[in-house]
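In this view, the complex is presented without one of its protein chains, the others remaining in place.
Then we have chain A:
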């Protein structure tokens, strides 16, 4: 009997590993669609940022209460992995609480900590569900934010509910286990005197006093399997969900932008054109390297700006996979606050949707498949792009240093430089700058006229 369980367990483990490996490869391939960009510089600063923002969750604490609640879930997640190690080994070896006799003095302390965290996670998940559906926190409402309609809201609800079920399974399993130990049933009894009652589950023991031994063993086994299969299923599910941030959040922060938020990235391929136009010596190649003088055509220049995901940088695509859809960016966005269609969260979700759609295409039509859609136009509209004030509030708000603005600006570049599609008044502004050296239609020779007024009294 035991051996059957062991075989089933190993099979479940292997299937999960196989599935996740497939997903990870696919996601990695999708991220690699993006253009090259060096984000491996300044390792010290990056490490520091990652410790503060990812491990330390610095930006989550801008709202102390939410910060603390998220921290409980986060700590629970990290620490409960130690417990999962024991569960997995028990599953493979057919043992029961493998570590208990080995590390007897600290074992109960560990389990107590896990139980407190499990209870904390459970409580926080309940509060989070209430925030969504009873307190109706604005940034999480599909009625207010169209990008949340359908799957994203279900995704969030599924995750929170699953976590609650998993934690209940874990706590009641410990309780049933303790009752079986007290009664001295089978191998459970062997832990008498080795393992005491635990901090939280001891209060759940009365629930099981009416159970027969057989029913109790059945419950214990069911809860154990539910807990571990739940975790394995969750691990697979995560790769399809916004919950991928529990893994990608860390590298995403490590590779985040280090330059000042207001700095827009240079386009070296244009520098060369401009240097030629102005009759200046050409100093840079499109890839940013120093020019060689032999007049060779440089390697193929991609599009000016971005039309689809492969024109974006890989970090933009990793950003998209890391986004938790929390909407802090959108809640801070002046355009969104004032009812415009632009939502930086939607920009990130659209980018990810685009990548997932391309992946689906690969699956059905082979690995080089490309449909005729593009991120710009089929997912993100000009109206959204044009509404951005480039205020960087979204960049500042994101707890994991995602930069929606960078994508917006690259798409704008494509519209203006490749499609010549700018609002008419922007075109007028462009031609004013070009002809009058100012965005307005004034004569450049009048630029210094103000100086004639320096000695006049200022009208208040």
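Side notes on the structure shown:
Following the convention adopted for this analysis, a residue touches a chain if its C-beta (ideal position, glycine included) is under 8 Å from a C-beta of that chain, and two chains touch if they have at least 3 such contacts; residues count from 1.
Convention: contacts and distances are computed from a predicted model.
When the unshown chain is looked up in UniProt, the name that turns up among "Thioredoxin domain-containing protein", "Methoxymalonate biosynthesis protein", "(Fe-S)-binding protein" or "LLM class flavin-dependent oxidoreductase" is "(Fe-S)-binding protein".
Residue A:305 is the one among A:76, A:305 or A:399 that touches the chain not shown. From the options A:186, A:206 or A:423, the residue with contact to the chain not on display is A:423. In the complete complex, the hidden chain is touched by one of A:28, A:51, A:78 or A:437, namely A:437. Listed residues A:38, A:143, A:209 or A:259: the one in touch with the omitted chain is A:259. Mapped onto chain A, the interface with the missing chain covers residues 259-264, 266-267, 270-271, 273-275, 277-278, 280, 283, 304-305, 332, 334-335, 337-342, 383, 386-393, 395-396, 409, 412-417, 422-423, 425-426, 428-430, 433-434, 437-440, 442, 444-459.
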